[in-house]
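First the structure, then my questions, so here it is.
All protein chains but one are shown in place.
Chain naming follows the written order as A, B and C, and within any one chain the residues start at number 1.
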Amino acid sequence: SGKEAAKPSGRVFAPYAIFKGKAALSVEPVLPTFTEIDSGNLRLDRRGSLMMTFMPASGERKYDWEKKQKFALSPTEVGSLISMGSKDSSEFFHDPSMKSSNAGQVRKSLSIKPHADGSGYFISLGVINSILKTNDRIVVPVTTAEFTVMKTAFSFVLPHLMGWDRLTDQDGTGTQRTTS
Amino acid sequence: SGKEAAKPSGRVFAPYAIFKGKAALSVEPVLPTFTEIDSGNLRLDRRGSLMMTFMPASGERKYDWEKKQKFALSPTEVGSLISMGSKDSSEFFHDPSMKSSNAGQVRKSLSIKPHADGSGYFISLGVINSILKTNDRIVVPVTTAEFTVMKTAFSFVLPHLMGWDRLTDQDGTGTQRTTS
Amino acid sequence: SGKEAAKPSGRVFAPYAIFKGKAALSVEPVLPTFTEIDSGNLRLDRRGSLMMTFMPASGERKYDWEKKQKFALSPTEVGSLISMGSKDSSEFFHDPSMKSSNAGQVRKSLSIKPHADGSGYFISLGVINSILKTNDRIVVPVTTAEFTVMKTAFSFVLPHLMGWDRLTDQDGTGTQRTTS
Partner (left out) sequence: SGKEAAKPSGRVFAPYAIFKGKAALSVEPVLPTFTEIDSGNLRLDRRGSLMMTFMPASGERKYDWEKKQKFALSPTEVGSLISMGSKDSSEFFHDPSMKSSNAGQVRKSLSIKPHADGSGYFISLGVINSILKTNDRIVVPVTTAEFTVMKTAFSFVLPHLMGWDRLTDQDGTGTQRTTS
C-alpha cells in the first residue's frame, strides 16, 4: 500500500530543479557512506555531497538529458556557497580522474557569479575534455529567491553529508565522558 | 488513549495564526506528495507549500471564515520571503486556474511591504475576479517579532516542503557512491 | 537498565542555566499540548513556551530557589528575542491572572538591554505585586556567547513550540493536495 511505500529503508528521489530558457539545474544530496568497524558501530567512510546536474535546453521547456554534466559539491564547497554574500563569487575545480593515470584529461569548473544588480547569480559548469577536444559550458541564471532555497536546504543537509545527524541519534545514556 | 493519539500516521493541525484588528492571517505547511516508483522507493510528485489563509474581521475578535482567501507559497516564494531584509518588499502573483481554460479569470497577488519605521510589514492578499467583478484585499500588519517567527519556522520547514528531510532518513550504509 | 531509560515516552530535564554573582537564569522549553479531534488526528491546543526561571544569589555559588521568579516566553516573544541585534533592547509584559478577576494584581516585565560596549545583555525580571506591596527585580548579565547559545537553541526549538515538527513527521504519501 501507499503507506508501506514510505518505509525509511526505501530511497527517496526529490531533486530541487530550476528550469530556465537555455538550461536547467537540478540539485540532489548524496548521502555519506559508512563502514562497520565492530558490532553495531560505524565509521564514516566517504562524505556525502550535493550533486548538481546541468542540462542544456533542446527546445521550449525541453532539456537534453544526454548532454547533462554533473558536479558534486563537497561539504567544504557547500560551506563556501552558503557563506556567499550577494556580491560574492565562487569557483570550484574538479578533476574526475584525480590521482589516476587519466588525471588532467577532463577538467571541470563550477562558477557562481553575482548579477550586476544583485538580483541573483549565474551558475555555470565548464567541462574541458582534452582527449575529445571538447569545451562545453552550461549556464543557468538563478534568482536570489532560488539561491536562498539552495542555501537554506544546503545548510539543513550539510550536517547529514558529514554524518553528524547520526552522531546525535545514538544512545548517549550514561556512557560517554568528556575529557578536556 | 491520549498517547496513542500521537501516532505518526495521524495528521496534526497546528496553524500559526496572527489576529489583528481588521483581519487575521493563519499559516500552515502543506507537505509534498510522493509517488511509489518501485518497491519501497519514492519520487517527489508535488512539492509542498505554505498555505496562507486571510480572514477579514467581522467584529471585535471575530473573523469571517466565509470570506477567507488562500494563497499557497511555493518553496521558491518561501526562499524569497526568508531572504527579505527589514526594508525589502516582495510581491507574488498566482492564477488558480493557470494552464486551464479559465486562466486569467481570477488573479491573486500577495504583497509584503515594510513599515516605514522598520517595525514590521504589511502582508496583504488581493483577489481580482473578472467574472464576479469583485476586487478584494485583506491586509494584516505583522510585527518584526511575528515575521521572525515566520522566517524561522519557514526555514525549518522548507527542506520538508522539498522532500529533503526524507532523503536523509534513508539507509545510506555502504550502498551509495558519489560520482564527480 | 540505562538504555531503557532513554525511551522517548519519558521526560527529559535539561535546563540551560547561567550562574552569575548576584543571580542565576535557567531556561527550558515547555512543549505545546494537543487535543485529539478524531481517530489519530491532533489539533494544537496550547502553544509551547520557553520558561525562564530567575533565582537571586544567597551566597557564593548559592541561589535561593524559594525566591525564584518565572516568565514564560511565547513563540512571538521568542521571535522578538532571536531577531535582536547587538544594540537592540526588548521588553515584554505579562499578567499571570490576565482575563481573571485578579487581573492587574501582579505585573511581570522581562527586559533585555545591551551592554554599552556590545559585549552582551542584561536580562532582568521585574515583578510588582500590588496586593503584597512587593516590587522585586532580578538581573542576570549575559555574555554575547551565552546569548548566542540561547538564540541558536531558541531557533531550533521554536518550530517545536509551534507544533510544526509534528506536521512534518506525518505520512504525507499520496494523500495531500495543495490548492492555490
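In the analysis below, a residue touches a chain if its C-beta (ideal position, glycine included) is under 8 Å from a C-beta of that chain, and two chains touch if they have at least 3 such contacts.
These numbers were taken from a predicted model, which means no experiment stands behind them.
**Q** Out of C:29, C:79 or C:141, which is the one that touches the chain we can't see?
**A** C:29
**Q** If the hidden chain were put back, which of A:15, A:29, A:75 or A:141 would touch it?
**A** A:75
**Q** What residues on subunit A make contact with the chain left out of this view?
**A** Touching the missing chain: residues 9, 32, 34, 36-37, 39-44, 75-80, 82-83, 155, 158-159, 162-164, 166-180.
**Q** At which residues does subunit C meet the chain that is not included here?
**A** Subunit C touches the missing chain through residues 2-16, 28-36, 42, 45-46, 48-49, 51, 70-72, 94, 96, 108, 143-149, 152-153, 156-157, 160, 165.
The working rule: only the chains that are shown with their structure count from here on.
**Q** Distance-wise, how many Å sit between the C-alpha centres of subunit A and subunit B, to the nearest whole number?
**A** Whole-Å distance between the two chain centres: 26.
**Q** Got the subunit A residues that touch at least 2 other chains?
**A** Residues 2-3, 5-6 of subunit A touch two or more partner chains.
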